[in-house]
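One chain of protein is taken out of this complex; the other chains stay put.
Let's look at subunit A:
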Amino acid sequence: MSDLFQDYSEAAGRTGAYDEMFTPGQQARKSYGQVAGALRELSLADVSARADSMARTFLDRGVTFDFAGEERPFPLDIVPRVIPADEWSVLERGVAQRVRALEAFLNDVYDKMTVVSDGVIPRQLVTTSAHFHRQVHGFEPAGGVRVHISGIDVVRDAAGTFRVLEDNVRVPSGVSYVLENRRAMAKGLPEAFGQQLIRPVEEYPRRLLSALRKTAPAGVDDPTVVVLTPGVFNSAYFEHTLLAGLMGVELVEGRDLICRGNRVYMRTTAGEQRVDVIYKRIDDEFLDPLQFRADSMLGCPGLVNAARAGGVTIANAVGNGVADDKLVYSYVPDLIRYYLSEEPVIANVDTYRLEEKEAREHVLDRLDELVVKPVDGSGGKGLVIGPDASKEELEALRKRVIADPRGWIAQPVLQLSTVPTLSGDKFGPRHVDLRPFAVNDGEDVWVLPGGLTRVALKEGSLIVNSSQGGGSKDTWVLADSPQVPVEVIPRPTITVRERVSVWPVESNWRDSQKEQQQQQQISDAQEVTANA
């Protein structure tokens, strides 16, 4: 290894976490063989030049997220995160299983709630969730799917086992970075791609579009899909434009839509055009001022009624938030057993439910050792990591937990696995998580090979959110064998049609240097004669 990895093993040892690239003896794992080989060839100057160029490309292309009103490029690290085929097949199954269970759970919650009557979860769990929307109770959405798009966050603990950290079935974001990261890496570290098959990610927009069209209201032959964005100031606006662009559909804002007779139309220069499927990228609370926040300017009045009447498909369905409530999360293994009669493929992280008295007392005694999270937070908001928190913060937390025990859960501090990450002039271990994305078209749950690996750029930090100084890594899933043997299409033979070119230097004898020099020589000679 070059000097870039000097001190790496020592730093990795300090974290006590599982390192994705190296075994404890500083040997590159098999899946990382090619990456390690490519990095070995590079000097610090190469690596930083490439990292700079990748960052510049992102900024030029506008691959940014909005942070406090400012467009920032999403930092992409040059070392990819590699997942071997066997580990991926487990993850893939686990993610798909979870999505199927949550889908069944949501159908049940907004219908008969057999899960409650069968005693799997307390009724209170559902009814006290901030995202349980009675407005959408009692109807099956058009197309029959509720969780079209999901992002299931998984992490690897110190023992190297994958665990689910949380489910995102409302508006999971980040897939645009997966697509852009791969493009940037293909140009930034081409050596590492060569001899191994890395499963492509570029089919995502196509899969998404086909799933959205497939779940259109019944009786629509050629459904029109739109992406509904809150607008240019949303932190994920870049993602909305990218997905709409790649799917070739319109990106609409609430003011472009109009509901009439339980159908949705968009205003175009050619009059009003019917919209059949809305890929909703705004929060439920802002979607429909008739049902939710009356002051919302982002949504369109009447959408929920249109959905109820089956005139439009909204993806993801309204009210999904009840399934990614972090307290419900703690019941997901039971839900998998209940709905699917299967054992969970990926385990949860151990979770204390603070509304249970014993657990609460146990946790309140050990606040400084645990991570405490609000149940409906996202983006790392409100989360308190015990060992890093000050006494005052813990005291404030204690009061808030006692005041609203339903609003919080606690988990042990997980040492997330690490991947080498460029920091200054060398690589250091940094903690990562992984968000695989799944697309559900009603028949099949497809999991995008890879997903978004977020990395905490600060040494020792466990918070990977982009809004809190996180970056990302390209995520490579290695293909087992040459995937499906590509059928060999007989290629038409290529005729070499040579270029017509007129090379000014040689095409014209008048141009030839010899002649001109000759002339020069003659005149020189004449001059000499004249002088003589």
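Annotations for the structure displayed:
Definition applied: contacts are C-beta pairs under 8 Å (C-beta built on N, C-alpha and C of every residue); 3 or more make two chains touch, one makes a residue touch a chain; residues count from 1.
Definition applied: contacts and distances are computed from a predicted model.
Its record in UniProt calls the unshown chain "Alpha-E domain-containing protein", which is the match among "succinate dehydrogenase", "Quinol oxidase subunit 3", "Alpha-E domain-containing protein" or "sn-glycerol-3-phosphate transport system permease protein UgpA".
Between the chain not shown and the residues A:S9, A:T224 or A:N440, the one that touches is A:T224. When the missing chain is restored to the complex, the residue among A:L59, A:A186, A:V232 or A:A396 that touches it is A:A186.
The omitted chain makes contact with just one of the residues A:E202, A:D368 or A:D444: A:E202. Touch with the chain omitted from the figure is made, among A:G248, A:G271 or A:G424, by A:G248. Although one chain is not drawn, the whole complex shows that of A:Q6, A:T23, A:S53 or A:T161 it is A:S53 that touches it. Where subunit A meets the missing chain, the touching residues are 50, 53, 183, 186-188, 190-191, 193-195, 198, 200, 202, 222, 224, 245-246, 248-250, 486, 489, 491-492, 494-505, 508, 511.
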